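For this depiction, one protein chain was excluded, whereas all remaining protein chains were kept in their positions.
The chains carry the letters A, B, C and D, assigned in the order they are written, with residues numbered from 1 in each.
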Amino acid sequence: MDFSSGLFSFLYQTGDAFAFLVLSACGLAVIFGMMGIINLAHGEFILCGAYVTTSAVQVGLPLPIAIFLGTAVAGLVGMLLERVIIRHLYSRPLDSIVVTWGISMIATQGTLIILGSTMPGTGTPFGSFSVGGYGYSVYRLVLMLAALATLAVLWLVFTRTRFGILARATIQVPHIAEALGVNTSLIYSLTFGLGAALAGLCGGLYAPTMTLVPTMGSAFVVEAFVTVVVGGADIFLGTAPAAAILAVVKAGLTSWQGQLAGQIGLLVAVIVVIRILPRGLTGFILRERA
Amino acid sequence: MAILRTEKLDKWFGGLHVTDEVDFTVETGEVHCLIGPNGAGKSTFFKLVLGEHAPSGGAILYDGENITRAKPFERIRRGISVKFQVPGIFQALKVRQNLQIALQHHLQGATLNEEIDRLLEFLKLKDAQDQLAGSLSHGQKQWLEIGMAIALKPKLLLLDEPTAGMTPDETFATGEMVQALNAQGVSVLAVEHDMAFVRQIAQKVTVLHFGKVFAQGTIDEIVADERVAAIYLGEVHA
Amino acid sequence: MQIRASGVLATLGTLFALSAAAFAQDGEPIKMGVLEDQSGDFAVATIGKVHGIELAAEEINANGGIAGRPLELVTYDTQSDNRRYQEFMRRVLQRDKVDVVFAGFSSASREAYRPIVDQFDGLAFYNNQYEGGVCDANMIVTGAVPEQQFSTLIPYMMEKYGKNVYTIAADYNFGQISAEWVRDIVKENGGTMAGEEFIPLGVSQFSQTIQNIQNAKPDFLVTLLVGTAQASYYEQAASANVGLPMASSVNVGQGYEHKRFQPPSLADMYVTTNWIEEVDNPASKEFVEKWHEKFPDEPYINQEAENSYIAVYLYKQMVERAGSTDHDAIRKVIAEGDVCMDAPEGHVCIDPKSQHMSHTIYLAKVGEDHSITFPKVWDDIKPYWLGDVGCDLTKDNPEAQYTPSDNPKKSGG
Amino acid sequence: MSSRNSVSSALRLLEGPQTLGKGPGFWAGFAVVLALACAYPLFADGYDVGNNVYFFNWAFMALGLGLIWGYGGALSFGQTAFFGVAGYAYGVLTINLGDAYGLTFFSLVAAVAISALFAAVLGYFLFFGRISGVFLGIVTLSVTLVLERFMSQTAGPEWAIGSARLNGFNGMGGMPSLTIPWPGGDIVLFPDVALYYLTLAILVVVYLALRMLVNSRFGNVLVAIRENPQRAEMLGYDIRRYQLGAFVIGSGLAGLSGVLYTAWGNYITPSSMGMSAAALPVVWVAVGGRSDLTTTLFGTLLVLAGFQYLTIYGSQYALVVMGVLLVVTILAAPSGIFITLGALFSKGLRRRLKRERA
Partner (left out) sequence: MRKEILLETMGLWAGYGGKPVLQGVDLSVRAGEIVAVIGRNGVGKSTLMKSLIGLLPSDRGSVLFQGEALDAMAAHRRARQGIGYVPQGRDVFPRMSVGENLLVGQSIGGGRSDAAARLDAIYGYFPILKERRDQRAGTLSGGQQQQLAIGRVLMGGPSLILLDEPSEGIQPNIVQDIARIMVDLNRQTGITVVFVEQNLDMIRAMAERCYVMDKGRITAEIGRDALEDRDTVRRYLAV
């Protein structure tokens, strides 16, 4: 392998890992970071996005619209759940863990009962290209771009839109935001919905590349949690850099020693972070700034 | 001999200079009150002494030892004890248990119970001993917390607005408690607004203003000080 | 062969008549515990197993039961959870007092319940393709094992595509042991391993693996991937245009990936299976027809469904020949070495030494459009390995699982 | 004389402000329940006895989590990590040491000690790093998930300790049951009457010992930390040590669960450290009521039996029903079903409920 194709390969692998970590984690991170809730039903929102997307493709919609639908449906389901269940638990974040786990159980098994044990896939679009004799999937590049675009859009949403500003205000000093006319309970609903929609987006984007079964969400959950632990509460200060660091660690170790090493690298990252940065990268960056 | 001394104690919060190189001393055996308008930095100063905030600069000496970097519980074990502004009691536990938790450091068995009874008497909480602390009246909560603070047999007692929300009678009774403790040799540093209370207990008063020591003296000297009156009315340009 | 089989059948018929008479008064049902995953991770491949058992039981009961006794199923959903296997195995053996249990998909679940079966001296059928090596008199295995699937598959592939082989395998017992088999067979046939990679369970992202494979440039690829997450490999490899022929012992036959995935992600995949619904012979066709009559919504009938179906009939035969459901009596019947039947896949027999089953092995080739062809069929492939390394359940019962690196022959020298 | 004193003062700790139930009425009830539990094998069949042992096995992990979460206010979502570590440790030790001379009991103690040591190291990082609240839950969950991943790939022959193969995802088997050395033939404790009484005895001892612990000075401080960590620290307590202490004890109990489970089924698997396994103890404790040992204990047994019952009779719908029950319970009975139900009838509990809501 010559140098330039080796470099491309490393970038491709890192980018691929980065995309996976960012897309799996950012929904979880939004809900955890903004609301302090560990959403154990995260995987099931991913499932929802994937199933809706795939069904939409099967009835003939183009993939981008299908993914949008998957995202939107997951988001709406998230908002609905927030309205009906989650909002009663804001003062009890630990209980919310139990409840979201219950929801996840209902969703997984309900999907199995209603839709059967599996769903036919749609195939990965866009084909392949080759660099230095190696074949690469074009769609993986799309995923990388989607991850970057997601971060960029989230950044715009949180800094440039009215919702984003009100959401950040609500998270920082909730009672003052309320006193300034912000409907904080609506903000919480929307934030939860946004987190669910991001999970749905992840499901929709990965649906063409994966086996579609009711338990597919679990394939994302460990990486999502690890990224959030390493990153801490903030998406931009935490999740994104954490995903970048973990992607380099994972891609490097995987290409050097195989998939297991990559997985163990994630474990070591968690332990190191607990020891050195107990509040994750977010805490570290905020401390440095303060 | 000073029981507590700060040297150029400094604290910034972001862009706010809350405590500005404060040199301050509490002599052993005295009751010293810290007053000042809202936002003068009294509570921050208090938290620095307790170790809840790390100072941006300067040093804290307790009984001649440097405790600037000591953990809060280590300071308590050396003989500092505190009563917070908002009563820091264990609301869901019984009154008796609150005291027991404070006393069980150095007592156990029958002597522990005797000491609890003695404290309950002193705090006028005998009848409420089996109530949940959260169900006490506001004044009683304040007393309970004072009781927990003195249960540690402190050499230096820190009181942050101990009479906030109390009726005048309760305030006066609190003053008597503080005086009784002081008579037993406990040094006291109190942040307080209620000037009647300050007059009742203080041997020395320090006025803090914009994070700096603005004036110091007896209560009469301070009350007579036109500059002090002026800062309370917002008239002095610092 | 032909003569012998018909002789057996004749004997069987006589036996059946006799025992039917013997059991005539005894209308007490024979209870069969069914512990399979109807929910959770493995449900894709295992709901069909329950249906296979139900179909066989219904047929048997419609024809007078086993030796005149009706067959009664006691079914629990084990939820793909090893703990549920432990709970329910105890329940069926102790509470429901079943005569036999059909249980388990994953090897982990089998290992979870096996100590309990041994403790209560129960009899369990494991109707599943697996990594092989269980030498336990309380277990009867009807699924295919590596020596049956790899001793056929790998030489064929090496002959057709070349001797440079790359294996990717799930990083657990099944994958490790199967990979060891592949490695040994490749060496025996004068080939080389271009590479070997083990994938932790639950991993669903394969970009790096795909690159490693391309880097090693093998002639073909052996995929021993397990679980729905790992099955994502095929889609991802196809979209990176890896384009290598693939060989596998697990896919298609269990998870019918060729039906679920969009063509051509599984194109050029060769699988050795002891049966799938595409198998084209009269017995098989009849079986599929019967099945769809009873379960019109079944998405696919896989090999484990057929194994489970066969197992019920084999059990029927054993009980009728033994004249009772007593386990020792049944084992004596097995020891005779002629517990055989004509199954949808072909003729199968239980090997007395290992209590595993011989199989007809079909080489299924997945085409561009995911249609199945069978370039080759091997009849009567025996589960020889356990016997070779010293497992002989007619003599003693070690209640152990052997592996190529850990077995009596190896430790014996 | 003085030893009698200390015994009686220890016994006094059996009831106190941190536990529900006191006085002759409660202890009479306790005696009746215990007597019923002792008499149970006389009436039940072997399956029920063994199944109850199985339920008892989990109760230790729940009680331990109750101590850490209910009393100490720190939610650990990774108790299964200690469960698994102890289970594997028991397997490795007994496979290597054998079951003669009471070595299985030595292995039990050693395995619990190993899990407690692991908890001490992890807990040191957590509590001395001032990790608390929801973040503590995420971190402990990640630890157990990663351990599961790691153990799942130890299938190869290189992953062996002595003669014990870790055996990857399939799980480790073949370890002996607990065995009491006995002249004329060791007594092997299969899941049967003998093991039932042994496990019940350990459960009663642990329950009573925990009652004494939470009503002791240590328990006072622990509850104080849960109620108001700042005040507790300002009473001179190094709260990190107390949280760590509770974490180590609670995790040791999770370890005890792991050992008993492993010895019960002669099997331990990485999936006992996975996501759904990790969520279960939290569910038991939350449903029963985490703020009291007794409710935690009975809640755990109730949920275990209830979920098993649902699985037996609910077929595919079991998991859905379980999920719904969970959500409803948490929403309608935030203090756990026992305290919420009890509050309908008892004034004392009503007060307690009110203050917990506050």
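Quick note on the criterion: a contact is a pair of C-beta atoms (placed from the backbone, for glycine too) under 8 Å apart; a residue touches a chain by one contact, two chains touch by 3 or more.
Just so you know, these numbers come straight off a predicted model, no measurement behind them.
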Omitted chain - touching chains that are shown: A, B
Contact residue for the chain not shown (choose from A:Val131, A:Leu145 or A:Ala179): A:Ala179
On chain A, residues whose C-beta touches the chain left out of the figure: 159, 162, 165-166, 168-169, 172-173, 175-184, 286
Touch list for chain B against the chain that is not drawn: 13-17, 35, 37-41, 134, 137-138, 161, 164-165, 193-195, 210, 222-223, 228-229, 232-238
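By definition in this document, only the chains that are shown with their structure count from here on.
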Chain pair with the higher count of C-beta pairs in contact (A-C, B-D): A-C
Centre distance in Å when chain A and chain C are each reduced to the mean of their C-alpha atoms: 38
Averaged-CA centre spacing for the pair chain B and chain A, given as whole angstrom: 49
In chain C, residues with contacts to at least two other chains: 39, 171, 198, 200, 202
Overlap residues in chain B, where contacts from two or more other chains coincide: none
Chain A to chain D touching residues, read off their complex: 32, 36-38, 40, 85, 88-89, 92-95, 97-99, 101-106, 108-110, 112-113, 218, 221-222, 225-226, 228-229, 260, 263-264, 266-267, 270-271, 274-275, 278-279
Residues of chain C touching chain D in the complex: 38-39, 76-77, 79, 81-84, 86-88, 90-91, 93-95, 106-108, 111-112, 114-116, 119, 171-173, 175-177, 198, 200-202, 400, 403, 405-406
Contact footprint of chain A on chain C as seen in their complex: 39-41, 43-44, 47, 171, 197-200, 202-205, 207-212, 214-215, 228-229, 231-232, 235-236, 238-243, 257, 259-263, 265, 299
